[in-house]
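Just one protein chain is left out here, and the rest sit where they should.
After this line comes chain A, so read on.
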Amino acid sequence: MSMFLARRLVTRCFSSRPLHVCIVGSGPAGFYTADKLLKAHEGARIDIIDRLPTPYGLVRSGVAPDHPETKIAINQFSRVAQHERCAFYGNVKLGSDLSLSELRDLYHVHGLFRLYLHMVLKLTKILAFQSLGGVFSAREFVWWYNGHPDYSSLKPDLKSSDKAVILGQGNVALDVARILLRPTTELASTDIATHALSALEESSIRKVYLVGRRGPVQAALTAKELREILGIKNLHIRIKETDLSVTPADEEEMKNSRARKRIYELLSKAAAAAGTFEGDCGQRELHFVFFRQPERFLESDESKGRVSGVNLEKTILESVGSGKQIAVGTGEFEDINCSMVLKAIGYQSVPINGLPFDHKKGIVPNVRGRVVSTEPGLYVCGWLKRGPVGIIATNLYCAEETVGSISQDIEEGGVGKSEKEGSKGLMQLLEKKEVKMVDFSGWEKIDAKEKQMGIDRNKPREKLVTWEDLLAAASADS
(Lines give C-alpha, C1' and ligand atoms only; values in the text may rest on other atoms or scores of the structure.)
Protein backbone atom coordinates (compact mmCIF):
# COMPACT_ATOMS: atom_id res chain seq x y z
CA MET A 1 0.00 0.00 0.00
CA SER A 2 1.73 3.04 -1.16
CA MET A 3 0.57 6.48 -1.59
CA PHE A 4 2.56 8.44 -3.99
CA LEU A 5 2.46 12.13 -4.07
CA ALA A 6 3.93 12.76 -7.45
CA ARG A 7 5.04 16.04 -8.60
CA ARG A 8 4.87 16.29 -12.21
CA LEU A 9 7.94 15.96 -14.35
CA VAL A 10 7.79 18.91 -16.74
CA THR A 11 8.38 16.70 -19.72
CA ARG A 12 10.93 14.03 -20.39
CA CYS A 13 12.95 16.40 -22.55
CA PHE A 14 13.18 18.92 -19.78
CA SER A 15 14.06 16.37 -17.12
CA SER A 16 16.11 18.90 -15.22
CA ARG A 17 13.37 19.03 -12.65
CA PRO A 18 13.39 16.04 -10.34
CA LEU A 19 10.24 14.19 -9.43
CA HIS A 20 10.03 14.07 -5.66
CA VAL A 21 8.28 10.99 -4.39
CA CYS A 22 7.54 9.88 -0.87
CA ILE A 23 6.52 6.31 -0.17
CA VAL A 24 5.07 5.60 3.24
CA GLY A 25 5.72 1.99 4.18
CA SER A 26 8.76 -0.10 3.30
CA GLY A 27 7.24 -3.51 2.74
CA PRO A 28 7.06 -5.32 -0.62
CA ALA A 29 4.44 -2.94 -2.00
CA GLY A 30 6.63 0.05 -1.16
CA PHE A 31 9.79 -1.42 -2.61
CA TYR A 32 8.29 -2.84 -5.78
CA THR A 33 6.67 0.51 -6.46
CA ALA A 34 9.95 2.33 -5.81
CA ASP A 35 11.76 -0.10 -8.10
CA LYS A 36 9.35 0.41 -10.97
CA LEU A 37 9.17 4.15 -10.47
CA LEU A 38 12.97 4.48 -10.55
CA LYS A 39 13.05 2.55 -13.82
CA ALA A 40 10.18 4.47 -15.39
CA HIS A 41 11.31 7.99 -14.50
CA GLU A 42 14.90 9.18 -14.69
CA GLY A 43 14.15 12.23 -12.60
CA ALA A 44 12.38 10.35 -9.82
CA ARG A 45 13.84 10.86 -6.37
CA ILE A 46 12.24 8.59 -3.84
CA ASP A 47 12.16 8.71 -0.05
CA ILE A 48 10.74 5.63 1.64
CA ILE A 49 9.64 6.22 5.20
CA ASP A 50 8.59 3.64 7.77
CA ARG A 51 7.40 3.69 11.36
CA LEU A 52 9.88 1.00 12.32
CA PRO A 53 13.65 1.48 12.30
CA THR A 54 13.86 -1.68 10.20
CA PRO A 55 12.62 -1.89 6.59
CA TYR A 56 10.92 -4.69 4.64
CA GLY A 57 7.62 -4.79 6.48
CA LEU A 58 6.03 -8.21 6.69
CA VAL A 59 8.94 -9.87 4.93
CA ARG A 60 10.87 -9.30 8.15
CA SER A 61 8.05 -9.50 10.67
CA GLY A 62 5.49 -11.78 9.02
CA VAL A 63 7.29 -14.49 7.08
CA ALA A 64 7.83 -17.49 9.34
CA PRO A 65 11.37 -18.09 10.67
CA ASP A 66 11.49 -21.52 9.04
CA HIS A 67 10.81 -20.01 5.59
CA PRO A 68 14.11 -18.28 4.84
CA GLU A 69 13.76 -18.70 1.06
CA THR A 70 10.68 -16.49 1.09
CA LYS A 71 12.80 -13.67 2.49
CA ILE A 72 15.19 -13.68 -0.46
CA ALA A 73 13.18 -10.83 -2.00
CA ILE A 74 14.96 -8.63 0.57
CA ASN A 75 18.07 -8.74 -1.64
CA GLN A 76 16.22 -6.98 -4.40
CA PHE A 77 14.70 -4.49 -1.94
CA SER A 78 18.05 -3.51 -0.48
CA ARG A 79 19.39 -2.87 -3.98
CA VAL A 80 16.50 -0.46 -4.47
CA ALA A 81 17.14 1.27 -1.15
CA GLN A 82 20.81 1.69 -2.05
CA HIS A 83 20.00 3.23 -5.44
CA GLU A 84 21.40 6.74 -5.68
CA ARG A 85 17.96 8.22 -6.30
CA CYS A 86 16.35 6.40 -3.41
CA ALA A 87 16.61 6.73 0.36
CA PHE A 88 15.14 4.90 3.33
CA TYR A 89 14.16 6.70 6.53
CA GLY A 90 13.02 4.51 9.41
CA ASN A 91 11.55 5.52 12.76
CA VAL A 92 9.42 8.15 11.04
CA LYS A 93 5.73 7.80 11.70
CA LEU A 94 3.01 9.28 9.54
CA GLY A 95 0.51 10.79 11.89
CA SER A 96 2.74 11.61 14.83
CA ASP A 97 6.07 12.68 13.29
CA LEU A 98 4.62 13.90 10.04
CA SER A 99 1.22 14.79 8.77
CA LEU A 100 -0.16 14.02 5.36
CA SER A 101 -0.37 17.69 4.52
CA GLU A 102 3.27 18.24 5.44
CA LEU A 103 4.25 15.45 3.09
CA ARG A 104 2.06 16.93 0.42
CA ASP A 105 3.94 20.20 0.71
CA LEU A 106 7.27 18.50 0.29
CA TYR A 107 6.61 15.93 -2.39
CA HIS A 108 5.06 15.57 -5.81
CA VAL A 109 4.02 12.00 -5.46
CA HIS A 110 2.93 10.40 -2.28
CA GLY A 111 2.34 6.71 -1.98
CA LEU A 112 1.13 4.81 1.01
CA PHE A 113 1.76 1.23 1.86
CA ARG A 114 0.31 0.81 5.25
CA LEU A 115 -0.37 -2.39 6.97
CA TYR A 116 -3.32 -3.93 8.52
CA LEU A 117 -3.45 -3.54 12.19
CA HIS A 118 -6.39 -5.51 13.40
CA MET A 119 -7.80 -8.93 12.88
CA VAL A 120 -11.13 -8.79 11.19
CA LEU A 121 -13.70 -10.23 13.49
CA LYS A 122 -16.56 -11.12 11.26
CA LEU A 123 -18.61 -12.49 14.12
CA THR A 124 -19.56 -9.57 16.29
CA LYS A 125 -20.42 -11.79 19.24
CA ILE A 126 -16.81 -12.70 19.66
CA LEU A 127 -15.88 -9.09 20.03
CA ALA A 128 -17.58 -9.07 23.39
CA PHE A 129 -15.18 -11.71 24.67
CA GLN A 130 -12.09 -10.27 23.16
CA SER A 131 -10.57 -9.47 26.50
CA LEU A 132 -10.12 -13.07 27.66
CA GLY A 133 -6.54 -13.97 28.49
CA GLY A 134 -5.06 -16.51 26.10
CA VAL A 135 -6.95 -15.20 23.08
CA PHE A 136 -4.65 -13.50 20.59
CA SER A 137 -4.80 -12.48 17.00
CA ALA A 138 -2.43 -14.60 14.93
CA ARG A 139 -0.74 -11.38 13.88
CA GLU A 140 0.24 -10.64 17.50
CA PHE A 141 1.58 -14.16 17.90
CA VAL A 142 3.53 -13.96 14.65
CA TRP A 143 5.00 -10.58 15.59
CA TRP A 144 5.92 -12.06 18.95
CA TYR A 145 7.95 -14.95 17.55
CA ASN A 146 9.39 -12.77 14.81
CA GLY A 147 10.74 -10.29 17.33
CA HIS A 148 8.66 -7.27 16.35
CA PRO A 149 9.55 -4.57 18.90
CA ASP A 150 5.89 -3.87 19.73
CA TYR A 151 5.19 -7.47 20.76
CA SER A 152 8.32 -8.85 22.31
CA SER A 153 6.70 -8.80 25.75
CA LEU A 154 3.49 -10.59 24.73
CA LYS A 155 4.27 -13.61 26.96
CA PRO A 156 1.62 -16.04 25.66
CA ASP A 157 0.93 -18.86 28.10
CA LEU A 158 1.96 -22.11 26.46
CA LYS A 159 2.01 -24.21 29.64
CA SER A 160 -1.56 -24.36 30.93
CA SER A 161 -2.75 -27.20 28.74
CA ASP A 162 -1.80 -29.28 25.74
CA LYS A 163 -4.40 -27.80 23.37
CA ALA A 164 -4.51 -24.70 21.21
CA VAL A 165 -7.27 -23.70 18.80
CA ILE A 166 -6.56 -21.68 15.67
CA LEU A 167 -9.53 -20.06 13.97
CA GLY A 168 -8.86 -20.02 10.24
CA GLN A 169 -7.22 -22.31 7.72
CA GLY A 170 -5.13 -19.96 5.64
CA ASN A 171 -1.36 -19.82 5.39
CA VAL A 172 -1.08 -17.67 8.50
CA ALA A 173 -2.98 -20.32 10.47
CA LEU A 174 -0.62 -22.95 9.08
CA ASP A 175 2.39 -20.83 10.01
CA VAL A 176 1.39 -20.48 13.65
CA ALA A 177 0.37 -24.15 13.87
CA ARG A 178 3.72 -25.15 12.47
CA ILE A 179 5.67 -22.97 14.85
CA LEU A 180 3.70 -24.44 17.77
CA LEU A 181 4.23 -28.03 16.65
CA ARG A 182 7.62 -28.14 14.96
CA PRO A 183 10.39 -29.70 17.06
CA THR A 184 12.22 -26.80 18.71
CA THR A 185 15.60 -28.23 17.69
CA GLU A 186 14.59 -27.37 14.12
CA LEU A 187 13.53 -23.87 15.12
CA ALA A 188 16.73 -23.20 17.06
CA SER A 189 18.74 -22.58 13.89
CA THR A 190 16.27 -20.10 12.37
CA ASP A 191 15.98 -16.38 13.04
CA ILE A 192 13.12 -16.90 15.48
CA ALA A 193 13.27 -14.50 18.43
CA THR A 194 15.04 -16.06 21.40
CA HIS A 195 12.25 -15.24 23.85
CA ALA A 196 9.85 -17.21 21.65
CA LEU A 197 12.21 -20.14 21.26
CA SER A 198 12.59 -20.40 25.04
CA ALA A 199 8.83 -20.27 25.54
CA LEU A 200 8.28 -22.91 22.86
CA GLU A 201 10.91 -25.17 24.41
CA GLU A 202 8.88 -25.19 27.61
CA SER A 203 5.53 -25.36 25.84
CA SER A 204 3.07 -28.10 26.73
CA ILE A 205 0.97 -27.56 23.60
CA ARG A 206 0.73 -30.86 21.74
CA LYS A 207 -2.64 -30.70 19.97
CA VAL A 208 -3.48 -27.89 17.61
CA TYR A 209 -6.92 -27.52 16.05
CA LEU A 210 -7.27 -25.61 12.79
CA VAL A 211 -10.93 -24.60 12.62
CA GLY A 212 -12.56 -23.55 9.36
CA ARG A 213 -16.21 -22.75 8.77
CA ARG A 214 -16.24 -24.38 5.34
CA GLY A 215 -14.82 -27.57 3.90
CA PRO A 216 -11.47 -28.86 2.58
CA VAL A 217 -12.27 -27.63 -0.93
CA GLN A 218 -12.66 -24.05 0.31
CA ALA A 219 -9.70 -23.96 2.70
CA ALA A 220 -7.65 -20.81 2.12
CA LEU A 221 -4.23 -22.42 2.54
CA THR A 222 -1.94 -23.17 -0.41
CA ALA A 223 -0.40 -26.46 -1.50
CA LYS A 224 3.24 -25.73 -0.71
CA GLU A 225 2.51 -24.82 2.90
CA LEU A 226 0.14 -27.76 3.31
CA ARG A 227 2.71 -30.16 1.93
CA GLU A 228 5.25 -28.78 4.33
CA ILE A 229 3.15 -29.21 7.46
CA LEU A 230 2.00 -32.67 6.44
CA GLY A 231 5.65 -33.62 6.12
CA ILE A 232 6.76 -32.65 9.62
CA LYS A 233 8.38 -35.52 11.46
CA ASN A 234 6.35 -37.20 14.20
CA LEU A 235 3.35 -34.96 13.61
CA HIS A 236 0.08 -36.85 13.41
CA ILE A 237 -2.61 -35.44 11.17
CA ARG A 238 -6.27 -35.85 12.05
CA ILE A 239 -8.98 -35.26 9.45
CA LYS A 240 -12.52 -36.65 9.65
CA GLU A 241 -13.33 -38.85 6.65
CA THR A 242 -16.87 -37.48 6.56
CA ASP A 243 -15.50 -33.96 6.07
CA LEU A 244 -13.89 -35.10 2.84
CA SER A 245 -17.09 -35.97 0.96
CA VAL A 246 -17.59 -33.60 -1.95
CA THR A 247 -20.77 -32.19 -3.40
CA PRO A 248 -21.31 -31.34 -7.07
CA ALA A 249 -20.76 -27.68 -6.16
CA ASP A 250 -17.39 -28.67 -4.67
CA GLU A 251 -16.52 -30.59 -7.84
CA GLU A 252 -17.29 -27.47 -9.84
CA GLU A 253 -14.98 -25.38 -7.64
CA MET A 254 -12.19 -27.90 -8.06
CA LYS A 255 -12.65 -28.01 -11.80
CA ASN A 256 -12.18 -24.26 -11.99
CA SER A 257 -9.07 -24.16 -9.88
CA ARG A 258 -6.24 -26.65 -10.09
CA ALA A 259 -4.93 -25.24 -6.81
CA ARG A 260 -8.14 -26.23 -4.98
CA LYS A 261 -8.01 -29.68 -6.52
CA ARG A 262 -4.41 -30.21 -5.48
CA ILE A 263 -5.16 -29.16 -1.91
CA TYR A 264 -8.16 -31.45 -1.67
CA GLU A 265 -6.07 -34.38 -2.91
CA LEU A 266 -3.34 -33.64 -0.39
CA LEU A 267 -5.85 -33.56 2.47
CA SER A 268 -7.51 -36.78 1.30
CA LYS A 269 -4.17 -38.56 1.12
CA ALA A 270 -3.25 -37.31 4.58
CA ALA A 271 -6.57 -38.48 6.03
CA ALA A 272 -6.15 -41.92 4.47
CA ALA A 273 -2.58 -42.24 5.72
CA ALA A 274 -3.55 -41.27 9.26
CA GLY A 275 -6.24 -43.97 9.38
CA THR A 276 -7.54 -44.85 12.80
CA PHE A 277 -4.17 -44.95 14.52
CA GLU A 278 -4.70 -43.62 18.01
CA GLY A 279 -1.16 -43.19 19.25
CA ASP A 280 0.11 -42.18 22.66
CA CYS A 281 -0.84 -39.17 24.77
CA GLY A 282 2.25 -37.02 24.43
CA GLN A 283 2.42 -37.04 20.64
CA ARG A 284 1.96 -33.94 18.56
CA GLU A 285 -1.26 -33.73 16.61
CA LEU A 286 -2.69 -31.38 14.03
CA HIS A 287 -6.46 -31.57 13.69
CA PHE A 288 -8.22 -30.10 10.68
CA VAL A 289 -11.70 -29.18 11.90
CA PHE A 290 -14.02 -28.35 9.02
CA PHE A 291 -17.58 -27.01 8.92
CA ARG A 292 -17.37 -25.28 12.29
CA GLN A 293 -17.72 -21.58 13.03
CA PRO A 294 -16.89 -20.00 16.39
CA GLU A 295 -19.88 -18.95 18.47
CA ARG A 296 -18.15 -17.75 21.61
CA PHE A 297 -15.12 -18.26 23.82
CA LEU A 298 -15.52 -20.14 27.09
CA GLU A 299 -14.10 -18.68 30.26
CA SER A 300 -12.18 -20.83 32.69
CA ASP A 301 -13.74 -21.49 36.11
CA GLU A 302 -10.41 -21.97 37.86
CA SER A 303 -8.63 -18.97 36.38
CA LYS A 304 -11.09 -16.21 35.81
CA GLY A 305 -10.45 -14.02 32.84
CA ARG A 306 -8.70 -16.75 30.90
CA VAL A 307 -9.99 -18.77 28.00
CA SER A 308 -10.73 -22.46 28.52
CA GLY A 309 -12.32 -23.41 25.23
CA VAL A 310 -14.27 -22.43 22.15
CA ASN A 311 -17.94 -23.11 21.51
CA LEU A 312 -18.42 -23.98 17.84
CA GLU A 313 -21.51 -24.15 15.64
CA LYS A 314 -21.72 -26.81 12.95
CA THR A 315 -22.22 -25.43 9.46
CA ILE A 316 -23.34 -26.58 6.05
CA LEU A 317 -22.56 -25.02 2.71
CA GLU A 318 -25.00 -23.08 0.58
CA SER A 319 -24.43 -21.97 -2.97
CA VAL A 320 -24.73 -18.27 -3.59
CA GLY A 321 -24.21 -18.36 -7.31
CA SER A 322 -21.11 -17.87 -9.48
CA GLY A 323 -19.61 -21.05 -8.04
CA LYS A 324 -19.29 -19.63 -4.55
CA GLN A 325 -20.49 -21.42 -1.44
CA ILE A 326 -20.91 -19.87 1.99
CA ALA A 327 -21.19 -21.41 5.44
CA VAL A 328 -24.55 -21.38 7.19
CA GLY A 329 -25.08 -22.32 10.84
CA THR A 330 -27.18 -25.39 11.68
CA GLY A 331 -27.96 -24.65 15.30
CA GLU A 332 -25.91 -27.59 16.55
CA PHE A 333 -23.01 -26.79 18.84
CA GLU A 334 -19.94 -28.43 20.33
CA ASP A 335 -16.95 -27.34 22.39
CA ILE A 336 -13.21 -27.73 22.05
CA ASN A 337 -11.23 -27.19 25.24
CA CYS A 338 -7.99 -25.28 25.00
CA SER A 339 -5.83 -22.76 26.82
CA MET A 340 -4.97 -20.62 23.82
CA VAL A 341 -6.93 -19.33 20.85
CA LEU A 342 -5.32 -17.68 17.85
CA LYS A 343 -7.55 -15.83 15.44
CA ALA A 344 -6.24 -16.13 11.89
CA ILE A 345 -9.26 -15.06 9.91
CA GLY A 346 -8.08 -12.00 8.03
CA TYR A 347 -6.74 -8.53 8.50
CA GLN A 348 -8.15 -5.09 8.33
CA SER A 349 -6.34 -1.93 7.38
CA VAL A 350 -6.57 1.04 9.64
CA PRO A 351 -7.67 4.41 8.22
CA ILE A 352 -5.19 7.24 7.94
CA ASN A 353 -5.98 10.76 8.98
CA GLY A 354 -6.73 12.89 5.97
CA LEU A 355 -7.47 10.02 3.61
CA PRO A 356 -10.82 8.63 2.54
CA PHE A 357 -11.44 5.09 3.74
CA ASP A 358 -13.88 2.35 2.84
CA HIS A 359 -14.52 0.61 6.15
CA LYS A 360 -16.43 -2.25 4.60
CA LYS A 361 -13.65 -3.31 2.28
CA GLY A 362 -10.86 -2.02 4.48
CA ILE A 363 -9.23 -0.06 1.67
CA VAL A 364 -8.62 3.47 0.55
CA PRO A 365 -11.02 4.06 -2.33
CA ASN A 366 -8.98 4.18 -5.50
CA VAL A 367 -9.08 3.68 -9.23
CA ARG A 368 -6.11 1.67 -10.46
CA GLY A 369 -4.08 3.03 -7.57
CA ARG A 370 -5.19 6.66 -7.77
CA VAL A 371 -6.74 7.70 -4.49
CA VAL A 372 -10.23 9.05 -4.96
CA SER A 373 -9.82 12.53 -3.55
CA THR A 374 -9.81 16.16 -4.56
CA GLU A 375 -6.04 16.35 -4.16
CA PRO A 376 -3.93 15.04 -7.03
CA GLY A 377 -0.73 13.15 -6.45
CA LEU A 378 -2.01 10.59 -3.94
CA TYR A 379 -1.71 6.91 -4.77
CA VAL A 380 -2.00 3.55 -3.03
CA CYS A 381 -0.51 0.15 -3.65
CA GLY A 382 -0.60 -3.13 -1.78
CA TRP A 383 -3.07 -4.12 0.92
CA LEU A 384 -4.38 -0.60 1.40
CA LYS A 385 -5.37 -0.67 -2.27
CA ARG A 386 -6.59 -4.25 -2.74
CA GLY A 387 -7.50 -5.41 0.72
CA PRO A 388 -5.28 -7.66 2.84
CA VAL A 389 -4.95 -10.58 0.42
CA GLY A 390 -2.29 -12.03 -1.77
CA ILE A 391 1.34 -13.06 -1.51
CA ILE A 392 4.51 -11.01 -1.73
CA ALA A 393 4.59 -11.31 -5.51
CA THR A 394 1.05 -9.98 -5.80
CA ASN A 395 2.50 -6.57 -4.98
CA LEU A 396 4.67 -6.77 -8.07
CA TYR A 397 1.67 -6.53 -10.34
CA CYS A 398 -0.09 -4.13 -8.03
CA ALA A 399 2.93 -1.82 -8.21
CA GLU A 400 2.98 -2.06 -11.99
CA GLU A 401 -0.59 -0.84 -12.14
CA THR A 402 -0.07 2.03 -9.71
CA VAL A 403 3.13 3.19 -11.41
CA GLY A 404 1.26 3.02 -14.70
CA SER A 405 -1.31 5.42 -13.29
CA ILE A 406 1.38 7.75 -11.97
CA SER A 407 3.17 7.79 -15.33
CA GLN A 408 -0.07 8.50 -17.10
CA ASP A 409 -0.86 11.38 -14.75
CA ILE A 410 2.57 12.85 -15.32
CA GLU A 411 2.20 12.59 -19.09
CA GLU A 412 -1.19 14.25 -19.00
CA GLY A 413 0.07 17.02 -16.80
CA GLY A 414 -2.39 16.38 -14.00
CA VAL A 415 0.19 16.07 -11.29
CA GLY A 416 2.18 18.81 -9.62
CA LYS A 417 3.71 21.84 -11.24
CA SER A 418 5.23 23.77 -8.37
CA GLU A 419 8.63 23.51 -6.78
CA LYS A 420 8.88 20.87 -4.12
CA GLU A 421 11.74 20.34 -1.74
CA GLY A 422 11.60 16.60 -1.38
CA SER A 423 14.30 15.03 0.79
CA LYS A 424 15.91 18.28 1.78
CA GLY A 425 12.65 19.57 3.15
CA LEU A 426 11.97 16.28 4.92
CA MET A 427 15.35 16.40 6.69
CA GLN A 428 14.74 19.95 7.83
CA LEU A 429 11.28 19.10 9.07
CA LEU A 430 12.43 16.01 10.96
CA GLU A 431 15.30 17.91 12.52
CA LYS A 432 12.99 20.65 13.65
CA LYS A 433 10.71 18.07 15.25
CA GLU A 434 13.71 16.23 16.73
CA VAL A 435 12.77 12.95 15.11
CA LYS A 436 15.63 10.48 15.29
CA MET A 437 15.29 8.91 11.88
CA VAL A 438 17.22 5.75 10.94
CA ASP A 439 18.61 5.80 7.42
CA PHE A 440 19.68 2.79 5.40
CA SER A 441 23.19 2.78 6.81
CA GLY A 442 21.59 2.74 10.26
CA TRP A 443 19.64 -0.34 9.20
CA GLU A 444 22.85 -1.88 7.91
CA LYS A 445 24.36 -1.48 11.36
CA ILE A 446 21.34 -3.20 12.91
CA ASP A 447 21.60 -5.90 10.25
CA ALA A 448 25.30 -6.46 10.88
CA LYS A 449 24.80 -6.61 14.63
CA GLU A 450 21.97 -9.12 14.34
CA LYS A 451 24.01 -11.31 12.02
CA GLN A 452 27.01 -11.11 14.32
CA MET A 453 24.89 -12.12 17.31
CA GLY A 454 23.40 -14.89 15.20
CA ILE A 455 26.80 -16.42 14.50
CA ASP A 456 27.30 -17.01 18.21
CA ARG A 457 24.05 -18.93 18.40
CA ASN A 458 24.20 -20.70 15.06
CA LYS A 459 21.29 -18.74 13.64
CA PRO A 460 21.22 -16.62 10.49
CA ARG A 461 20.57 -13.67 12.80
CA GLU A 462 19.59 -12.90 16.36
CA LYS A 463 16.96 -10.20 16.10
CA LEU A 464 17.02 -7.12 18.28
CA VAL A 465 13.55 -7.04 19.75
CA THR A 466 13.16 -3.76 21.59
CA TRP A 467 12.95 -0.21 20.30
CA GLU A 468 15.85 0.81 22.53
CA ASP A 469 18.17 -1.89 21.22
CA LEU A 470 17.24 -1.21 17.61
CA LEU A 471 17.77 2.53 17.85
CA ALA A 472 20.99 2.08 19.82
CA ALA A 473 22.43 -0.31 17.22
CA ALA A 474 21.43 2.02 14.39
CA SER A 475 23.31 4.94 15.87
CA ALA A 476 26.33 3.02 17.15
CA ASP A 477 29.70 4.12 15.86
CA SER A 478 30.91 1.62 13.29
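Methods note: a residue touches a chain if its C-beta (ideal position, glycine included) is under 8 Å from a C-beta of that chain, and two chains touch if they have at least 3 such contacts; residues count from 1.
Please note the rule applied: contacts and distances are computed from a predicted model.
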Listed names "GTP cyclohydrolase 1", "Proteasome subunit beta type-5", "2Fe-2S ferredoxin-type domain-containing protein" or "Small ribosomal subunit protein uS9m", with the criterion being the UniProt name of the chain not displayed: "2Fe-2S ferredoxin-type domain-containing protein"
Sole residue of A:Arg139, A:Arg386, A:Lys420 or A:Lys463 that reaches the chain not shown, by the stated touch rule: A:Arg386
Identified contact with the non-displayed chain, of A:Thr222, A:Ser373 or A:Ser423: A:Thr222
Residues in chain A touching the chain absent from view: 67-70, 72-73, 75-76, 185, 188-189, 222-224, 227, 258-259, 262, 367-368, 386, 389-394, 396-397, 400-401, 404, 456, 458-460
